[in-house]
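Questions regarding the structure given below will be posed in turn.
Complex shown without one protein chain; remaining protein chains in place.
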Amino acid sequence: MSVVILDKLCKRYGTSQYAVDHVDLHIRDGEFMVLLGPSGCGKSTTLRMVAGLETISAGTLSIDGRVVNNVAAKDRDIAMVFQSYALYPHMSVGENLAFGLRRRKVNAAEIERRVKEAADILGLGALLARKPSALSGGQRQRVALGRAMVREPMVFLFDEPLSNLDAALRVNTRNELIKQHHRLGSTMIYVTHDQVEAMTMGTRICVMNGGKVAQIGAPLEVYWEPADTFVARFLGSPPMNLFTAPLRGGPDGFLLDEGPFHAPLIRWSAAALAPYADRKITFGVRAEDLHLDPAAAGEGLRGRIRGKAFAIEPLGAETLVVLETPLGECTARLPRNVTVRPGDEVDLAFAASAAYLFDVETGRAIPGERTAQGALAAARGLQ
Amino acid sequence: MTSTTALPDDIKSPGSVADPRRTSWPVLVVFLVPALAIYVGLTAYPAFRTIYDSFFTIEGLDATFVGLDNYRALMSDETFWVAVRNTFVWSFIAPILDVSTGLLLALALYAGVPFARFLRVAWFTPVLLSYVVVAILWMWIYNYDWGILNELLRVVGLGALAQSWLGDPNLALGALIVTHAWKWAGFNMVVCLAAIHSLPREVLEAADLDNCGWGAKLRHVIVPMLRPTLLNLYILAFIGKMKIFDLVWIMTGGGPLWATETVSTYVYKRAFNWNTFDLGYPSAIATVWFGVVCAAVIILNRVLASKDRLEY
Partner (left out) sequence: MALFSMLGARDPGATPLPRLFARGGLALVIGAYTIYTLGPFLWLASMSVRTTGEISLDHYAWPSPFHWEQFRIAWVDSNFATYFWNSTLVVVGAVAVVTLVGAAAAHALARYRFKGNRLIYAVLFSSIIFPPQITLISLYQILVDYNLYNSLLGLTLVYISLQLPLTVYLLEGFFARIPQDLFDAAKMDGYGDIEIFRRIVLPIGMPAIATTLILNFIQLWNEFLFAVVLITDPDKRTLPIGIRAFMGDHFQDIGMIAAGVMISVVPVILAYIFFSEKLIRGMTAGAVK
């Protein structure tokens, strides 16, 4: 069992603001936990505290039931893959792989066995005698991974390990990592700012912002049920459209109705929305939920928004259309065959069930009935 | 997330286990103390002692406090002022010769002449020779009877111009400056060349597109962009020349008639060469000069360098 528990973990330098602010995170055995966020959000600092490379200012960190706040990095039974790989440039690949084991007084036969095994799995057999400077970026990456694997640690840590690779190699290596995670079944903690990596690799994602945890959940759950406007905009490309409009009461319940924008709110009970009556509220809808053809938005109640198209971005498989509306810009992901041209007035429709609401002041999502996809994703995440 | 263990909010953990950028005091002591001990014992302490000594007359083991007498005597010491004048002439003018020669040589190599690698190595060679070797060589080159300079003049029929280059008070300082430039031009060349190669190629290509010829490109693009490097080299050469001793001491000993006396040679003479046996007075000269060099470096850095840091 390699359960990692972060309990109100904090990091602050001197008396300045918290770099990591009371982070609670319970990482299950064998889980692939991704820490996701923009640069400076505290995700790397959190990882380095788990690794033992930063002191913990407050809170407790336990691995496998043992509190390790004051345990040195080398004694935590953890291996880490660094962004710059951190291979020892004066040692050969084989020496790099064996090095951490030699330091730990593992016997020679066992070292040889593990190095050989890792080299076979990662296809490094032919490179063992080379120096890191003679390797390509992808090969160095694999050596760095191998160096962690031979240690057979309780927990693997990854600090943006793919960010130095070019796009094609990144996809390959990503799949390789997923494969290794399935094979080893070890607990892994992975830091990245890339939402695609987070969505494809993570068992669960922990989105961080400003040193705090914004949301923890399965990738699609976080995508479909964002906890606040930060998560809503950080995940998804293009980011979720957000508008601010006053909430009005109507004969069929609450709705938003402001000029060319109309949205019935069916996911929320009257009780949930009552505190916001006649106040401004932030409304969100994803670009892929906007449709030119009202029928495509489904059978149920629909909302609509009209604006003037000012940018058309044909991406091949689809076309992004950016509208100028009185409430702000709005991006729609439309089929590739749309004939909209800049300057055209465009009417877009969306299913009322695809709407999101957030508190204007706090940015927190106003919880309603789950979206269909969100419910599905949550169910999957629990397995 | 719910926390599984209820713990007080702020548990302070000792800072020794983590953060590779920090370490304990004993480790820092092991790394830094040898260097600091050498610095304190053999640089800082002697420097302070020289400043302290400048208020005394020191003959052997007897030190007599004389207050500012040494400094007063210095103000009216004509030889000192001649030495200052010579040193300033050398410090301000000679670097121009060094740096411009270096720049021209670097441009020649940059222009893509054949054997560039060999030439770079050849031109750099004098930098490696000691002042003693350079001095001896150039004393021979300047020799009146058989030095190559006079021989060449005689060969081309200008024998009348043959001079005792180091013996004539009007020529000696110039002759030394040329010798010094011979030694250092290669250094400036290599630095300029490295700087030229680190210029962004796009800018030079943009200049080509702007229809700049070689000359225009040099004047309007390359030299302005090299300004920070050139100024830096000037300051380096300036500092070097404020300290100049070896070459002068061996070639002319400061003569003839103080014509090449520098502050350094004068300090040396007063401290170790004349039989005045007083270390207080030369300490005063050294102290004054220490202040002058530090001030000059700071002023030059401020005036020349700061506003000329180009971003590219």
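We call the chains A and B, going by the order they appear; numbering starts again at 1 in every chain.
Following the convention adopted for this analysis, a contact is a pair of C-beta atoms (placed from the backbone, for glycine too) under 8 Å apart; a residue touches a chain by one contact, two chains touch by 3 or more.
Bear in mind the structure is a predicted one, so any value in this text is a computation, not a measurement.
Peer 1: One chain is left out of this view; which of B:Asn70, B:Asn232 or B:Thr260 touches it in the full complex?
Peer 2: B:Asn232
Peer 1: Out of A:Leu6, A:Cys41, A:Leu61 or A:Met80, which residue would touch the omitted chain in the full complex?
Peer 2: Reading the full complex, the residue touching the unseen chain is A:Met80.
Peer 1: Applying the definition given at the start, please give the residues of chain A touching the unseen chain.
Peer 2: Counting only chain A, the missing chain is touched by 48, 51-53, 72-75, 78-80, 82-86, 88-90, 99-100, 103-104.
Peer 1: So that we can see where the missing chain sits, which residues of chain B does it touch?
Peer 2: With respect to the unshown chain, the touching residues of chain B are 20-23, 27-28, 30-32, 34-36, 38-39, 41-47, 49-51, 53, 105, 108, 110-113, 116, 119-133, 136-138, 140-141, 146, 148, 151, 182, 186-187, 190-191, 194-198, 201, 204, 208, 213-214, 228-229, 232-233, 236, 239, 242-243, 245-246, 249-250, 263-264, 267-268, 271-272, 279, 282-283, 285-287, 289-290, 293-294, 297, 309.
The criterion applied here is as follows: only the chains that are shown with their structure count from here on.
Peer 1: Counting in whole Å, what is the centre-to-centre distance of chain A and chain B, each centre being its mean C-alpha position?
Peer 2: It comes to 56 Å between the two C-alpha centres.
Peer 1: For chain B, which residues are in contact with chain A within the complex?
Peer 2: 1-5, 7, 9-15, 17-20
Peer 1: Across the complex, what residues on chain A touch chain B?
Peer 2: Checking each residue of chain A against chain B gives 5, 7-8, 10, 22, 24-26, 49, 52-60, 62, 69-73, 213, 216.
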